[in-house]
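As you look at this complex, bear in mind that one protein chain is not there, while each of the others sits in place.
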Amino acid sequence: MKSDIKIKVCMGTGGIAAGGADVMNAFNKELKEAGIDASVEKFCSMHKVGCRGLCAKDVLVDVIINGKKTIYQYTKPDMVSKIVNEHLIMGEPVAEWVAGEDYYNFHEKQTKVVLSDCGNIDPEDINAYIAVGGYEALKKVLTSLTPEETIAIIKKSGLRGRGGAGFPTGLKWEICRKVVSSGDSPRQESDQKYIICNADEGDPGAFMDRAVIEGNPHSVIEGMIIGAYAIGATKGYVYIRAEYPLAVERLRKALTQAREKKLLGKNILNAELNFDIKVKLGAGAFVCGEETALIVSIEGQRGMPRAKPPFPVHSGLWGKPTVINNVETLANIPYIIRKGADWFSSFGTEKSKGTKVFALTGKVKNTGLIEVPMGILLKEIIYDIGGGIDKGRALKAVQTGGPSGGCIPAELVDINVDYESLAKVGSIVGSGGMVVLDETDCMVSIAKFFLEFTQAESCGKCVPCRIGTKRLLEILDRITRGKGKDGDLELLENLGNDIKAASLCGLGQTAPNPVLSTLKYFRHEYEAHIKDLKCPAGVCNDLIEYSILEEFCKGCGACIRVCPSGAITGEKKKLHKITTAMCIKCGACFDVCKFDAVKKG
Amino acid sequence: MAGLAAVFGSGAMTNSIPEIENNDVLFVIGSNTTETHPIIGIRMKKAVRKGAKLIVADPRKINLVRFADSWMQQKPGTDVVLLNAMMHVLLKNNLIDRVFILIRTEGFESFKEGLEKYTPEYAEKITGVPKQDIIKAALLYGNAERPAIYYTMGITQHSHGTDNVYAIANLALMTGNLGMESTGVNPLRGQNNVQGSTDMGCIPDQYPGYQKVNLSAIKSKFEKAWGVKLSNKVGLTAMEMMGAAIEGKMKAMYIMGENPVLSDPDMNHTLKALNKLDFLVVQDLFLTETAELADVVLPAASFAEKDGTFTNTERRIQRVRKALNPPGEAKEDSVIIRELSEKLGYPMKYNFIEEVFQEIGSLWQAVAGVTYGRIDKWGVQWPCPTLDHPGTPYLFKGGFPRGKAAFTVVEYKPSKELPDEEYPFVLSTGRHLFLYHTGTMIRKGDALSKVLPEAYVELSPDDANQLGVSNSQKVRVSSRRGSIEVKIQVSKRVGKGMVFIPFHYKEAAANMLTNTALDPIAKIPELKVCAVKIEKI
Partner (left out) sequence: MVNLTIDGIKFTAPDGTSVLDAARRHGISIPTLCHHPKLTPYGGCRLCIVEIKGIPRPVTACTTPVTEGMEVTTINPYLEKLRRTTLELILSDHPNDCMVCEKAGDCTLQELAYFYGLRENRFLGERRIYTKKDGNPLIERDMEKCILCNKCVRVCNEIQGVTAIDIAYRGFKSKVCPPYERDLDCEFCGQCIRVCPTGALTGKMWTLKGRQKDIKEIDTICPYCGCGCNLTLNIRKNEIVRVTSREDTINEGWLCAKGTFGYTFVNNPARLTKPLIRIAPKNSNELRVTSYELKNKKDSEDLSLITRHSSLEKSLVTRHSSLFREATWDEVFDLIAKKFTKIKEQYGPDSIGSLSSARCTNEENYLFQKFMRAVIGTNNVDHCARF
């Protein structure tokens, strides 16, 4: 056994949930039994790696023999012995388990910058990051660049904030660097500045930041140190939600390792830079992703936003100038420094440079984490990367930007995905949530879902958000229950626009977007709910009825057996019938019928 | 007051309440300000929010400690050592104001020598405060630009209370921290018009305006004004009157709006004294414990039923206005006095109440410029000698009334009664936020008293463990003079070996236990330190 073998098991949260740890153990056991000692790193090594995106096919395992990589998908522990025996020992990959075309299609149109090392290196080993060029950017900055030159590079790269609003990162740094006056509290040294990494990722379905921290925490740390150098901060915070235990654990390990390597602390790399990072856990409030609320939360108060101006770059944490960048933004920094602003700006469009990570979810075949160049066509994401709509259904809309975003209808699938284009059609890039909807999704219900979320997560500080979203939700709710009234749509628009205009923070200002954008593109669907008392997608329970189609029913009795309320009657081999008054609209009959004889609607 | 008066020639808060927020260092010693003077407490907290440093010296972990940069938990009765040690540190670090000392004070050299032995190490032994804390506090105060000292009964209610005040005055004098805005020495007066009643001469040795009864020029001024012959013999203090009553020398007393049975130390002593009188007149709102002993009880009017003025702790004379009619046949105290005076053949003729104030102004220059018209909206702080004088927010701007202020050598004298084997705890008494004095006012009004309906004794967790007692358990607290039953409140506010009882409760009167030992100069009883024991019932 002289060959060089590397085995990489996906151990992001998705991979672990799919059984990654068991697969890893199985490999360890099998390798030992087979006499291939995994601890002899020279010849054969085991690595846990972060998420590489296609979570739908987890557990993904890379087997690399002498540089030749084979990828296994849906790996289970009981498959490991066969892989070891046939592939590692005999040299014959187990063809039936090797990832297919899908896997390669999924990756083909992606451009990985932030995620380039995720899924490739061991996130719990700083040397793995260093081996692929990690911390070189920091060395370069500290040895050859002034803070101003560093900022100039970031400005030139065109990097914009990946957390939602898309503010130019270099400009933010520059403003903060130039702030001389300090906040109002005389107790603090006047020269104190802070850099905060916002890892309070809260959009439902979004896991971009988590994947980055789990897969390559050092890229974020390196980005923060460079940022601290650029703006003149000596203290940094990572505000991360407590619901990300694995990310927190890996982040803390990474910080410890970085401190051991003198990459954090006093006199970093002997360049007279003092900087350290504290981890602050968020208690799961969505609004704490809003930067002013996040600051208040770090200060120990209830996380509620405050009005801007003044902006955090002027008066942030403890009243001091503070830069807040999101995880993805910071993770871009080392790559930009290493490879140059021009390299970075070669991706993307004129105003939206670089790449963006999206969490692609919903009704596409390949769900997962993707990184694409800005300006990619929406349809490329859905059909080429995502593999199209599952079950051969029709695309209806794409919801982007999470609860703050909007729905883009299928007819606009040709648009570019960048800050400006999405804004033009009433949605946003946001932090990168992308939910694909098909014909079986009710747009009123989708709007209601997001409204329920924002209402529950409203901090309660300002009236339009606290009570306004509640009223929006109530109107949506009555529409989905067939209790909609004439004028409700106008009221939704009216109130929605007022909430947008009058709310204090981004949460309230964008909360009506899911309603307003669906109203704009799917008004007929709302009207059908109100005027015809129908839910065209067959989702709203109060508006649908189940019936049995005479021409398809074979009288098999499957539906009778699953009906929990005894609403279906009929003799064997004879037409069955649903008694509507007894039906609780659970849909069990619809799902169980093999002959599509149950009609919904 | 006597202490400050001796040093400066005038005894009152040197600064005013609004100035507090501009202090850069506040040194609060022996004052639970947020409970006894809540609104001054608010100003102090505001100062801290504006960046001021707060030093608290108190045997209890009072609320202010939460806002403090430095807290010194001295053993009760050891303030002199603490203060002297701070001054020792200041001297060592040359943080003294030599010009001020030279021009405006006297007696510095001998005072300086007296400080020699009060090293922080020595102080740590006596006070229990770590020496680095003493040094830190001293440096904070010594390096401040606008520091002020605040104190109340925690300083004065000791057998060496005047010494404590001298020590505080020394501290301010040696650093020159006097006679400027937001900089000075501020005794916070405990009752709404205690400043005023002192100003008005309700003290045995002085006429209104701190004019000595035994100076013949002054006596003749008052004789002329009042048209009678006056006595030049200094009268008795409250505590001395009680003593004289027991001895049978005091035959009659006239008590207006006071409840000495509960407020004076050693309740049995007071009861005995008052019962021994031939004739006792008590004038009050309620049938108080003292009124019960009276031969005649006179129904008086409350503050809401009269016109006049109050002088607050910062010497601000403010208008009291009549809002209600007194109940039944109750009368304003001024009416009662005047009618009684007339009965005794000395009619006091005033057409309206302001004429009384005008008469005061004619006899005491410092308030001559005050009229009801001027103080209609905002009060005026005396001294205010003329109608166009704006009043005096802070004292001693140009100098001291007695010329040069005097340093006093102050030596540590232990409290008169210290804990021993039989009575192992130090008892301190004091006020609670929700209650006021003997409960005549608050405890008669039911809502507030519901918040804190029962008397309690604060005991440290350590001592509670050792005694085997727990929260809410009723215990007997006894001193050599008496005992009361009261519920335990285990609390980290008090240090080990110390207990605290609020003095408002007649059913568990803390003053059953307290010591009548008096300060030799101010005649203030030692209410803050006496020895007690705690027994389970």
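Order as written gives the chain letters A and B; numbering starts at 1 within each chain.
The rule we apply is simple: a contact is a pair of C-beta atoms (placed from the backbone, for glycine too) under 8 Å apart; a residue touches a chain by one contact, two chains touch by 3 or more.
Treat the numbers as computed from the prediction; the structure is a model and nothing was measured.
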item	value
Identified contact with the non-displayed chain, of B:Ile39, B:Leu102 or B:Leu215	B:Ile39
Candidates A:Leu504, A:Cys559 or A:Cys593 - the one touching the absent chain	A:Leu504
Among B:Met72, B:Ala148, B:Val185 or B:Val213, the residue in touch with the chain that has been omitted	B:Val213
Residue among B:Asp24, B:Asp79 or B:Glu289 touching the omitted chain	B:Glu289
Which of B:Pro327, B:Gly373 or B:Pro520 contacts the chain that the document leaves out	B:Pro327
Positions on chain A contacted by the hidden chain, ascending	285, 287, 302, 304, 306-307, 309-310, 455-464, 466-471, 474, 491, 494-495, 498, 501-504, 509
